[in-house]
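Left out: one protein chain. Kept in place: all the others.
A, B and C label the chains in the order they appear, each numbered from 1.
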Amino acid sequence: MVNVTLRVNGETRSASVPPETTLLRLLRDQFNLTGSKLGCDVGDCGACTVIVDGQPVNSCLMLVGQVEGREVLTIEGLANADHLYPLQKLFEHFGSLQCGFCGPGVIMSAKALLDENPDPSTEEIRDALGGNLCRCTGYTKMIEAIKGASCILRGEEAPLVKSA
Amino acid sequence: MKSFEFFAAKDSSDAVTLLAQHAANAKVKIIAGGTDLLADLKFAAHGPDVVVDISHVDDLKNITLTEQGLNIGALVTHTQIMRSPLIRQFFPALVDAAHTIGAVQTRNLGTLGGNLVTAVPSMDSGPTLMALEAIVTIAGNGGRRQVPLNEFFVGPRKTILKPDELLAEIIIPKQNLGKPTHFLKFGLRKGQALALVNVAASFWVDWEKNVFLAPRIGLGAVAPKVIRAPQAEAYLEGRTISAEAMAEAGRVAVGDAKPISDFRASAEYRRHLVAVLTKRALESAWTLAQTRRLEGWNGQRNA
Amino acid sequence: MAEKPKVIEKPDVLERPDILKPQAPAPLVAFPIEVVVPEGRQQTPAVGQRASRADGRLHGLGQTKYIDDMYFPNMLFAKIKRAGIASARIKNIDTKEAEAMPGVVAVITGRDIPCNSFGPSLKDQPVLADTRVFHAGDGVAAVAAVSEQIATEALEKIKVDYEVLTPVLDPLESLKLETPGVHAPSANIYGHKVIKKGDVEKAFAESDHVFEGTFRTQMVEHVPLEPYACIAQWDANGRVTIYSTLGRITLGRADVARTLGIPMSRIRIVATVVGGNFGGKNEIRAEPAMALLSKKTGRPVKCVFTRSEEFTSSTTRHPLIMDYKTGVTKQGKILGRKIRLVLDGGAYCSWSETTLGKACILSAGPYNIENLYAEAFVVYTNKTMTGAMRGFGAPQVCFAYESHMDDIAKALGIDPLEIRLLNAFDEGSLSPTSQKLHSVVVKESLLRAAKRFGWNGIGDGVGNGNGA
Partner (left out) sequence: MKRRGRGMACMWYPIGFTVAANPSAAVVKVNEDGTATLLTGTVETGQGSLTILAQITAQELGIATDDVHVVSADTDATPMDTGAIASRTTYVTGNAARMAAEKAKLTLFEVAAPLLGVKPTQLEAQDHKIFVKGFPQRNMHIGDVANHARVVSGQPPIGSASFNPETLALDPETGQGKPFGTYVYATQIAEVDVDDETGEVEVIRVVASHDCGTAINPMLVEGQVEGGVAMGVGFALEEEMLFDAQGRHINPNLTNYIMPTSLDTPDIEVDIVDSYDPTGPFGAKGVGEPTLVPTAAAIANAIYDAVGVRITSLPATAEKVCKALQAKREQQPKQIGTGAALDGAASINTAVQ
């Protein structure tokens, strides 16, 4: 067993789990944070993406022992009780997600991108989502929503209604 | 995943001590970024008994300009390489190579050392470092030793590392600082691609004679390990720079490659790609050499 | 280069980025958001609104509950042992060692399934292979254990004794009558369809040109991001509730009732939200096995496929081999067309009958062709079964008829847009099955796409990129 203490969505959490437990399993099975999804378990699909120490990573590729003392942000930590994070609002508004399974991972990747680059180009957005596979959407409406959210985060007016 | 014991190393000497303690009577694996290791362990019939985590070892995370050259700590991630002003300045080819590895998430976790230690023939870090004649520092219980990267790889997924040793740093020798280099990768798609073939080409220019000096070509995914292309290098050495020479060097490089056919591509197609990509990498390195000269770089080989 | 002072670069991971500081009071958006234009979901009339999806917010918050996000008290985790051999006779399955493992609660094999066959048309698919393995992804035993890891390890302890048989892998080989039947004594051709209209041979004789082409497509997977998952819960009244990633619960319940031999009234299937379907989740997979494991253990049992199982043990798209022969006038008017399609059906029928029918009917394209002969076969091979997938044979035949169309246009020197407009259906056109078509807008779609794209004729085939 490994004893691990880390910060998850701003709270200090501890667990005692077998050392082969991944961060994804820790979040889902121990902390009941099921927003991060298991789609492939080997870092190909990105559905498990969370932000560790400010950087998006595949939580299926980290062992619990490696996250000791680190700061983890999951999809559940983005919004609070009555406010949506702009990406979440814009993803909803543009219908950016269909089956939604890739969504939490995509939004975490997008958040990390916007934290670093407040005004990304389409190519930069495509690059940032390169590790998040989606089979439903063709990524088009995700890119639209990320651009919209970047406007809100920059304090500009977001294009909420698509011009026809 | 099979169960194992887990130890986290505090620094590199602690890591070496942990390895020495366990490697004698147990199967030990080192985890750094974990992007390759965990993907493997999840399907492995027989896992390691002990995993030594070095991801918190901060003394292997520096990028430093030293007497010897550019030292890159083994735990520097691909993302750090892409963002490093030093590397961006001297070796944009390393930045390009890092950018083609996996995706953002895996580049944030994956380390340069991990990429080399895994020793997959299609690794993207290898060809550029081979073309720049990199040296690696290996840390063991008895101290440190240095070997040329060329001698580090033994075969597919095999290096000269002993079970109780650790790859500590990668050094690009001082005489190659700023050497015009270009990296090209050809994969089956743009995002998260594995290389069918990757090529790095590097050379100095004798501007008076307009000839290639010290041309170096690294090839990946076309042999059991990342290789240099000695015949193509010999062909170019001292030859007048021309489009024809670069195209011919590509054809000569085909003779240096020994690709296999697999489900991703046939050997024949890989050979064809070696010719095309080598030519293109040389052309782009030539463009870079000219740009740097215009920008006032000293385009000569360093003493 | 002159000696430079030693520069040490601080890696950015060490300089803790901003995210670690308390969450900035960054602009969060109140929901429901205040918008100037009313949200489509609140407006009337409702039809035609760009209404956002009611589930869109939950998706973005990570609140949508997929099957794998559901937990029940005392739940067990199941794994299925896969054959890994394309064709074999099963001589014996020894599960004793697996059953004896600490943490393993129950193991079942095909013999435990009351009626071990299902399928939307032919009932040729076993829930777990019992006497014969028909493709490498076939399951041969299922284990329920207290953890997924133990269930996975138990699979290695199950010993299966196989008599390996030579697999049939090539559909054209399978089409030959002398090839041994995959499901002997049944023939390998298990579906055949013909569409016949007018006189094709006469039309060819009257044509100015006759063109031929052969086209092939590959086997592809649906790749839903959510792998197949189900939870079965058999209660003390003998009623089973199955939560499953199924796109068709009505059919699913009938199949489960049949395989388990219990009345439909004792089965409840709940599909919640499916994380991507595309046709790959349109029939049951492990539901009967999980129901039986739950019955045997008295505990809820969850099974989630690995990504690898999602590939090897769920349906895929039919590869097709398509022969086209088309007679046309000098002007490019199609007079007659003859088509032969061979569908690689894989190990089981699944939705092959439907795919065969749609492919055959659609294979002529959206064109007025008075003389048509289209014939389609589907054959068994010892590969992953092919079934329903977005398009049911249509993407394959469209690749053939539209590639063929461009070849004809090129040979006759006609613009691809022109030749399509010349032959395309109109309102009231008769389809290959002589159905009178209504609401036909194929020409409108051609013209609109051409206008939007900026189509100005085809190039010269050397990619100057600026048209003729």
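In this text, a residue touches a chain if its C-beta (ideal position, glycine included) is under 8 Å from a C-beta of that chain, and two chains touch if they have at least 3 such contacts.
Remember, predicted model here, so these are calculated numbers, not experimental data.
Listed by label, the shown chains that the missing chain touches in the whole complex are A, B, C. The chain omitted from view is touched by exactly one of C:M75, C:V146, C:I249 or C:L422, namely C:I249. From the options C:K159, C:K196 or C:K330, the residue with contact to the chain not on display is C:K196. By the touch definition given at the top, chain A reaches the unshown chain through residues 40, 42, 44-45, 94-95, 98-100, 125-127, 129-143, 162.
Seen from chain B, the chain kept out of the figure touches residues 39, 103, 186, 188-192, 194, 260-266, 269, 272-273, 276.
The rule is simple: only the chains that are shown with their structure count from here on.
In terms of their C-alpha centroids, the spacing between chain B and chain C amounts to 40 Å.
Along chain C, residues 13, 149 each make contact with two or more other chains.
Shared contact sites, meaning residues of chain A that touch two or more other chains, fall at 20, 41-42, 44, 55.
Interface of chain C with chain A (complex): residues 13, 16-20, 22-23, 26-31, 33, 35, 37, 50, 52-53, 55-66, 68-69, 149, 222-227, 273-278, 304, 306-307.
Residues of chain A that touch chain C in their complex: 10, 20, 28, 33-42, 44-45, 47, 51, 53-55, 71, 73-76, 78-80, 82-89, 91-104, 107, 115, 133-136, 152-153, 155, 160-162.
Chain B contributes residues 1-6, 8, 31, 33-35, 38-39, 41-42, 47, 51, 53, 55-56, 79, 102-106, 108-109, 190-192 to its touches with chain A in the complex.
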